[in-house]
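All protein chains but one are shown at their positions in the complex.
Moving on, here comes subunit A:
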Amino acid sequence: MSVFAIETVGLNHHFGSQTVVKDLSLQVPKGSIYGFLGPNGAGKTTTIKILLNLLQSPSDTVFIFGKEITNHRTACLRQMGSLVEQPAIYAHLTGKENLINRCILLGITKNKATEMLALVGLTDAANKKAGKYSLGMKQRLGIALALIADPELLLLDEPTNGLDPNGIIEIRNLMIELTSKHGKTILVSSHLLAEIERTATHVGIINKGELLFQGTINELHDLSKPSIKIEVDDYAAATNILSGNGAEVINEKEGTIHIAYTGKADMGNYNSLLVKNGVTVYSIGTEKKDLEHLFLDITSKN
């Protein structure tokens, strides 16, 4: 049995001549909350649709709990619950009827509908037509629909879209509870790193269909090592002096140099070294990139 809940191997997808997913190799470990990040139009929703077999994929490229999806479509889908783009609900039915309809399709007891309404806080609006729900309520109903079958793997495409801060916190806590207490695996897509950061255990960053980073949240944090920012009058001379003395120059722009941070003592040494060699140091200090900038940096690579 695979250790991955989702695994894709060199997955490609085209819309006409446009490549939307390019050589994508996702690896979502079981029991993780996998933050699937990317700017709008990066290919997140397309990937999720491929994972649900809504979009055709070549055989032997997508595996769900080790099972190849095109040959085991229903067996794979039985383990998955999903919310793709805006929630797909029947506007002429009430919230409860939408859930009951799903119970019928899944062959599960209709009592689950009431239970799910309570879970997402829609009990009071149970008998209101879903078409009259606010965006946030629709989103909650969408989440309830995804959860109703108690699936092992949840694919949530921007689930907090349209939710108020309270709703966002509730969903976040729900995701943590589902993985920590019930051992579920969640793939959650977003275009906001800050939103994912607090819950995700693993992160995949995609842009223009290409996976640019994949790893644990700590590995992502490690990418953003602090650097020393030095402002000088003669940056060319300063760069020479510093690199000649073993400092790792990350980048240099007019007037400022970034070098790798190796410790406070080294920072003092670099300062005196520059001054001794006749370079005027206007300022020196450490700088750490926040994840948001890191995300922007990563996604601007391709």
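Note that in this section contacts are C-beta pairs under 8 Å (C-beta built on N, C-alpha and C of every residue); 3 or more make two chains touch, one makes a residue touch a chain; residues count from 1.
Rule of thumb we're sticking to: contacts and distances are computed from a predicted model.
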Name per UniProt, for the chain absent here [options: "SCP2 domain-containing protein", "ABC transporter permease", "Nucleotidyltransferase family protein" or "Carbon-monoxide dehydrogenase medium subunit"]: "ABC transporter permease"
Touch criterion as defined above, residue of A:Thr19, A:Gln86 or A:Thr201 at the omitted chain: A:Gln86
Touching the absent chain when the full complex is considered, from A:Ile100, A:Ile228 or A:Val279: A:Ile100
Listed residues A:Leu145, A:Ala200 or A:Ile217, member touching the removed chain: A:Leu145
Absent-chain interface as seen on subunit A, which is shown: 49, 52-56, 73-75, 77-78, 80, 82, 84-86, 88-93, 97, 100-101, 104-107, 145
